[in-house]
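Quick one: this structure, given as structure tokens, is what I'll be asking you about.
Complex shown without one protein chain; remaining protein chains in place.
Letters A and B name the chains as they come in the text, with residue numbers starting at 1 for each one.
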Amino acid sequence: MNTSFLDYYSIQPVTSWIHEALCSVMPEALAIFIECVVIGVVIVALYAVLAIILIYMERKVCAAFQCRIGPNRVGGKGGLLQVPADVLKILTKEIIRLKNSDHLLYDLAPYLVILASILSFSCLPWNKGAHILDMNIGILFVLAASSIGVVGILLAGWASNNKYTMIGAVRSGAMIISYELSLGIIVLSMVVLSETASISGIVESQANGWNLFKGHAIAILAFVVYLIAGNAEANRGPFDLAEAEQELTAGYHTEYSGLHFGFFYLAEYLNLFITAGFASTLFLGGWMPLHVAGLDGFNAVMDYIPGVVWFFGKTFFVVWLLMWIKWTFIRLRIDQVLVFEWKYLMPTSLLILILMVVLKVFGLVF
Amino acid sequence: MSKFGNYINGYFSGLESLLIGLRTSVRVYFRKPVTEQYPENRHTTLHIAERHRAMLVMPHDENNQHHCVACGLCQMACPNDTIKVTSETVEGEDGKKRKVLVKYEYDLGACMFCELCVNACPHDAIRFSNDFENAVYQRDKLVLKLNHEGSSVVKK
Partner (left out) sequence: MDIKDKISTLVPGVEFKEQGDLIAVIPAASFHRAAEALRYDKEDAMDYLRDIVGMDWGETLGALYYLESTTTHARIVLRTETADRENPLLPSVSDLWKTAVIKEREAFDFFGIRFTGNPDMRRIFLREDWVGHPFRKDYDEKSNELNMNNEVNADVTTEYTLKADGTLTTEKHVVFEPDDFVVNVGPQHPSTHGALRLRVALDGETVKRVDPVCGYIHRGIEKMNESLTYPQTLALTDRLDYLSAHQSRHALCMCIEQAAGIEISERAKYIRTIMDELQRIDSHLLFYSCLVLDMGGFTPFFYGFREREMILQIMEETTGGRLIQNYNMIGGVQADLHPDFQKKVKEFIKHMRGIIHEYHEIFTGNVIVTTRLKGVGVLSKEDAISFGATGGTGRASGWANDVRKHHPYGLYDKVDFKEIVYTEGDSFARYMVRMDEIMESMKIIEQLIDNIPEGEYRVKTKPIIRIPEGNYSTSVESSRGEFAVFLESHGDKTPYRLHYRSTGLPLVHALDTACRGQKIADLIAIGASMDFVIPDIDR
């Protein structure tokens, strides 16, 4: 199959050119260092901007589900400046030091959470040639990195020295560790389908068709399971029992204020984005355009849309799906969450893995 | 039914109920929001019921005259001591002594809008108005004088 269209918008030549240009005026080590700093800044900036977009989107989407308008005063009719204003507000808030908390761990916790989030964020395939972290076991790295977040949550709950936060943290620990299993198994089944664990490899293997369609109904089922488990990983409703406002006031981050709270808030939304981003990477072909077999004209038009647009489009669509779920269902109870995982989701995901292997071995995939 | 049958059954009926919920919520998603936007709607869709009790007023006619004869029944009817009627006795032209209203003080901050004062008034001198935007920054600004400066009682 002709895959030359993949190179239309590849930024590989640009990045190589920059690298060579830098190397020509300075030693390579320094060049790499400078590149790393620049990319780091870019990631953090993108992270913050995306958070603002996501929060705004969530507020508008949930308003629409609830027969409301949502933010509409600050910054014109659409309320576009509402979230930046909130961010500014949170920056000016005092970070309150609790008398009887464990100061070191209390201060460390939000950074762990945001670190885990940024690490997995950097693995997202934005476009052809625009992988920031890409290695041959990339997808496993993401699973490992995202698990650091739960340590932060546990620490936050414990170090705050508050009964609500403690319960919230323990809930979150039990839940995230359980759902990681399903998530991991589903990811494995997709690795089986794509024959590689490298993120760029997974995307490129979908050049001739998205995994969602390649794996028949099994892949669609896997997609649904992934969304559920991913939702739980991101601590979002109906799995938000670590926060459980109505029971634990704010769960593990009850005692946090100011920027520390902001970090938790930021990480929550970015985890949503990361979950959706990997959903689109694993199932919806990442930055691959949509191709329909037989419609060459249509396919050619699709190819002219840059990969980064495809990636964002798919990811935001998945984000919307996750919001739809969140704003429809009520919260589960802790025992139900665990029963659901161990009795329903785990067997389902194991079944998916087995079926996927069978499909692959007998060459029944597209 | 067998245990496994129950499990499978629960699995799919549960899934169905979730999908029904998703269908309902997405239907509402595409409906028009019901939000009323105050204060933008002040002159358009904002509807304050005619009988809404927002604050006590003493209507004056074009001659700056009201109907209060300073009998103090409203003051007595009030459960909260919200109303304070100050009166003085003056001699009229016909030589009869009668009470005249000097100051009708009304504490909006203490009023609980029970309408007993209006019910008690024999001359319909007071009523509740619809002006509900009464927020102020200082509590003493809520103590209002209802009779206008230089007003007098309507002669019968």
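Here, contacts are C-beta pairs under 8 Å (C-beta built on N, C-alpha and C of every residue); 3 or more make two chains touch, one makes a residue touch a chain.
Small disclaimer: the values here were computed from a predicted structure and weren't measured.
For the chain that does not appear, the touching partners among the shown chains are A, B.
Among the residues A:Phe65, A:Trp126 or A:Phe213, only A:Phe65 touches the chain that is left out of the figure. The omitted chain makes contact with just one of the residues A:Glu20, A:Glu245 or A:Asp296: A:Glu245.
Summary of contacts with the chain left out: across B:Val57, B:Ala77 or B:Val143, the touching residue is B:Ala77. Considering the complete assembly, chain B touches the hidden chain via residues 10, 13-15, 17-18, 20-21, 23-25, 27-28, 34, 47, 49-53, 77, 79, 112-116, 119-120, 128. Although one chain is not drawn, its touching partners on chain A can still be listed: residues 62, 65-68, 163-164, 167, 171, 237-238, 240-241, 244-247, 249, 327-336.
By definition in this document, only the chains that are shown with their structure count from here on.
Partner chain B is touched in their complex by these residues of chain A: 63-69, 72, 324-325, 327-329, 343-344. Interface of chain B with chain A (complex): residues 7, 11, 18, 21-22, 24-26, 28-31, 33-35, 37.
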